[in-house]
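Here the complex is missing one protein chain, while the rest keep their positions.
Per-chain residue numbering starts at 1, and chain names A, B and C are given in the order in which the chains are listed.
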Amino acid sequence: MGNTFGHLFRITTFGESHGGGVGVVIDGCPPLLDITAEEIQFELDRRKPGQSKITTPRRESDICEIISGVFEGKTTGTPIAILVRNKDARSQDYDEMAVKYRPSHADATYDLKYGIRSWQGGGRSSARETIGRVAAGAIAKKILKNIAGVEIIGYVKQIQDIIASVDANIVTLEQVESNIVRCPDQETATKMIERIDQIRRNQDSIGGIVECVARNVPVGLGSPVFDKLEADLAKAVMSLPASKGFEIGSGFSGVVLTGSQHNDEFYYDEAKNLHTYTNYSGGIQGGISNGENIILRTAFKPTATIGKEQRTVTKTGEATTLAAKGRHDPCVLPRAVPMVESMVALVLCDHLLRHHGQCSVLKP
Amino acid sequence: MGNTFGHLFRITTFGESHGGGVGVVIDGCPPLLDITAEEIQFELDRRKPGQSKITTPRRESDICEIISGVFEGKTTGTPIAILVRNKDARSQDYDEMAVKYRPSHADATYDLKYGIRSWQGGGRSSARETIGRVAAGAIAKKILKNIAGVEIIGYVKQIQDIIASVDANIVTLEQVESNIVRCPDQETATKMIERIDQIRRNQDSIGGIVECVARNVPVGLGSPVFDKLEADLAKAVMSLPASKGFEIGSGFSGVVLTGSQHNDEFYYDEAKNLHTYTNYSGGIQGGISNGENIILRTAFKPTATIGKEQRTVTKTGEATTLAAKGRHDPCVLPRAVPMVESMVALVLCDHLLRHHGQCSVLKP
Amino acid sequence: MGNTFGHLFRITTFGESHGGGVGVVIDGCPPLLDITAEEIQFELDRRKPGQSKITTPRRESDICEIISGVFEGKTTGTPIAILVRNKDARSQDYDEMAVKYRPSHADATYDLKYGIRSWQGGGRSSARETIGRVAAGAIAKKILKNIAGVEIIGYVKQIQDIIASVDANIVTLEQVESNIVRCPDQETATKMIERIDQIRRNQDSIGGIVECVARNVPVGLGSPVFDKLEADLAKAVMSLPASKGFEIGSGFSGVVLTGSQHNDEFYYDEAKNLHTYTNYSGGIQGGISNGENIILRTAFKPTATIGKEQRTVTKTGEATTLAAKGRHDPCVLPRAVPMVESMVALVLCDHLLRHHGQCSVLKP
Partner (left out) sequence: MGNTFGHLFRITTFGESHGGGVGVVIDGCPPLLDITAEEIQFELDRRKPGQSKITTPRRESDICEIISGVFEGKTTGTPIAILVRNKDARSQDYDEMAVKYRPSHADATYDLKYGIRSWQGGGRSSARETIGRVAAGAIAKKILKNIAGVEIIGYVKQIQDIIASVDANIVTLEQVESNIVRCPDQETATKMIERIDQIRRNQDSIGGIVECVARNVPVGLGSPVFDKLEADLAKAVMSLPASKGFEIGSGFSGVVLTGSQHNDEFYYDEAKNLHTYTNYSGGIQGGISNGENIILRTAFKPTATIGKEQRTVTKTGEATTLAAKGRHDPCVLPRAVPMVESMVALVLCDHLLRHHGQCSVLKP
């Protein structure tokens, strides 16, 4: 039951790296939304492998097919199923991994939990699974945009120790997409690309931080106490492959401030809308959006699969070593950007519907 | 629907700071567990206000009553309802807050979302809500201990810029409870206590980091892809009041390492159990526990309610200032320790039952 | 996890026949609804024991306390917890049942499932559990009435072989409440009361059928395919103690008709609202309400606990006999009426919020 996410806007993903394909079923989508396969494909293309020299060279066009739920260009309110077939699967690259566990990968734990795993290309633990999330995220983004003009923009904030300077309040998609590492700070982007390329040649890998902003979020989203907006956002991005940390607003850096420094003082603008002078809260207070920009960061570890030789064990009990073959990303960050955006969109869209369902039905 | 947490071991909390009381309903508890109100009270006493000079002086004995689900000292498998009455509620302290929003508190967002709030003592957004979590956590802890000898120990790792040195692999509950700040590094604890006391006298507040370790966790817990163990842990602690960040294992510090440094190489011990030489993964790989210690950290911001005067607004549209009255913690960290432990226990217990339900039912 | 019902308007009940009490937590209630304990008490009084000579003589005033979620007479959108204390519990009546299983009661199966049960008064399987449902149902009814003028009226349609003649389209609450058996056909009601009284004196019991109508239900409620409105209604009433059958509209009698007889032909009224000439569908087509009256029936078996001696066994393996002591209803029907109404209200209210959340959020 761990493959379903969301309550009113609810997605279920399926599929493995090798085999028939990967996809998603979206249940609870509002009817009468205009949507095309092209709009979904736009986001899938941002996620797909083989985009550039710093991503995996696996060649997948990742063309999506809308199986159901859309009629004459509009959503019908019934389940939207989207399927992407696997094409460029090279099982032979994985023969060794059938018996040897990649360090820090999911190989061992899947075997320990289930007693079996589809070992080709990581099977279910492959990042190909996120195709379903990104396809669903494309729809969630459109709903949010249509209803409230919400903009969700992610970007690479940090690669290893290289930190970009980005103003989350004004960054644009065009800036993010203007280079292959998806860092809108162009000068820093160049350094990041060089670093990733160097690491790739070393048969090693690196990690970094994706920052994501959601602007124009309606006030009132989030369902305290357990489904606080930041809690659901944390779960959302921490369910992405390779994520190791999450923070909202001031995050870990907020612990060194005092309350009088950290508190976001209130004021009303001329239209009598409530605002805060600062935004250490990251757009969420008490688990509920306050209308300010939602800003969050996710830490991604270095890719587990590397070409360098490492100590490991076989499934059957022997010590051995492994230098992984196959086609892998030296750094997941550039492709993680649309994944983070999608997860943020899924959370906001679900909470938008939940809030509407509970809090606007009674007219006082 | 945001007040229920967990799937098979599922809790629902209720109650506000002022009013009839707070509590929890636990559904899905395994039957035949020996449990007493005293065992639950032990954990509630670690959470209760008025413990020391560095916590809020509100006087609540927080005595719990088991309303249902326990018969002759044993759980019956039916819902366990636990109620704690509110006693020392001083509504008059909150008169000003009925109309003025505390900066960075939930006052404003509750009003924006619901159009109404119980403004006395923060109402539902009060940390008194966590009584239900801690009571349920006491039961989850006992199940985990009885089944697998799981130990869950939280402690204050950092207060503002004061960082403790603690070995998560050997720290004990006794060490944690040996001082009022719940930091097992005694020397650092003294500094932390001084700092909090000083901040309290300044009518200000500070935050910090709680670290928590779960030892002897069975392998196989976690339900990829969305209900990865780290994702559910992230949601769990990010749903606590004042939490701003979460990390597992290496967390944010892991982004500066390379894959060859960060990967946890495998070996078998003499009993042919799988282990890793290092534990950057924090006991979880691919969303599933691998048997190593689970280590996580949560960042808590400085308490929002402070005595210092701040700019804010009234509900009805005017600019004003507020210097909060009432009895509040200058630092939530000492009392957050049992809250974090409880949330970790709830996640692990739920996943233990889920794993058992799915993966041990078929005998191959 | 079986003690929670509903998705957006979600209730969790707790408590046993004997012990601290019984109650409910309602999560997801729309805010700003005017509600008083008196309004809830009105429904609880219709359900309570000791109402008349044909119900159990157990004396419980069943006074409810609203613990949380209501502030200054209005719902706050946060969990509403309602508690009813047990008063007139006579454990001694149940000493024999601690070791002997009542035939067709839940005694044996609770022991078989859980290995333990609170045997006093049936513990969790007691109909006292339905107090929580009826309390929550009172709130659901008010929401439905305020939003759309929905009226939900249940009544006793049949006792054993005595069948009432009732027009569901015009029956009133006053007619239902005008006699102690809750049958609005007064002449038949008299016969029913006589029959129940006679059975009671025989130390035996009887069953019957409750019919329930919901009028003014908005069109569009229900979520195909699994959460069709009739499917959720069926689950709702089949979860009541002693229910053995459910039917909607024509129900079982519809199987002898042909399609051309059974189909409800459409027409538009002068206001261009869609209607059907007949209502064999019972107000639901394709799992979605069509605006006609929803009409359903629930079959209740004769009460399991009877004074007549019957063959049974002890928990420890011996054959024995049992003539039950204690205070029990000779016929559950009169008190089942508010229970059925409540379950219908809970389903409709949940689907109203769900429909609103999904289908009215996008303005085309």
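Keep this in mind: a contact is a pair of C-beta atoms (placed from the backbone, for glycine too) under 8 Å apart; a residue touches a chain by one contact, two chains touch by 3 or more.
As the structure is a prediction and not an experimental result, all values here were calculated from the model.
Contact with the chain that does not appear here is found for just one residue of A:Ile67, A:Ile170 or A:Ala319, A:Ile67. Although one chain is not displayed, its contacts with chain C can still be listed: residues 1-5, 7, 13, 101, 103-110, 112-115, 124-125, 129, 158, 160-161, 199, 204-209, 219-220, 222-228, 230-236, 238-239, 243-252, 254-268, 272, 274, 276-277, 280-282, 284-291, 299-306, 308, 310-313, 317, 319, 354-355, 359, 364. Those residues of chain B that touch the chain absent from the view are 7-8, 28-33, 77-78, 143, 146-147, 224, 352-354, 356-362, 364.
Contact residues of chain A toward the unshown chain are 1-4, 7-8, 10, 12-16, 19-23, 25, 27-28, 31-32, 65-69, 71, 74, 76-81, 83, 113-118, 123-124.
Keep in mind that, in the parts below, only the chains that are shown with their structure count from here on.
Centre-to-centre separation of chain B and chain C, using mean CA positions: 38 Å. Centre-to-centre, using mean CA coordinates, chain A is 26 Å away from chain B.
Shared interface positions of chain A, defined as residues touching 2 or more other chains, are 7, 224, 354, 359, 364.
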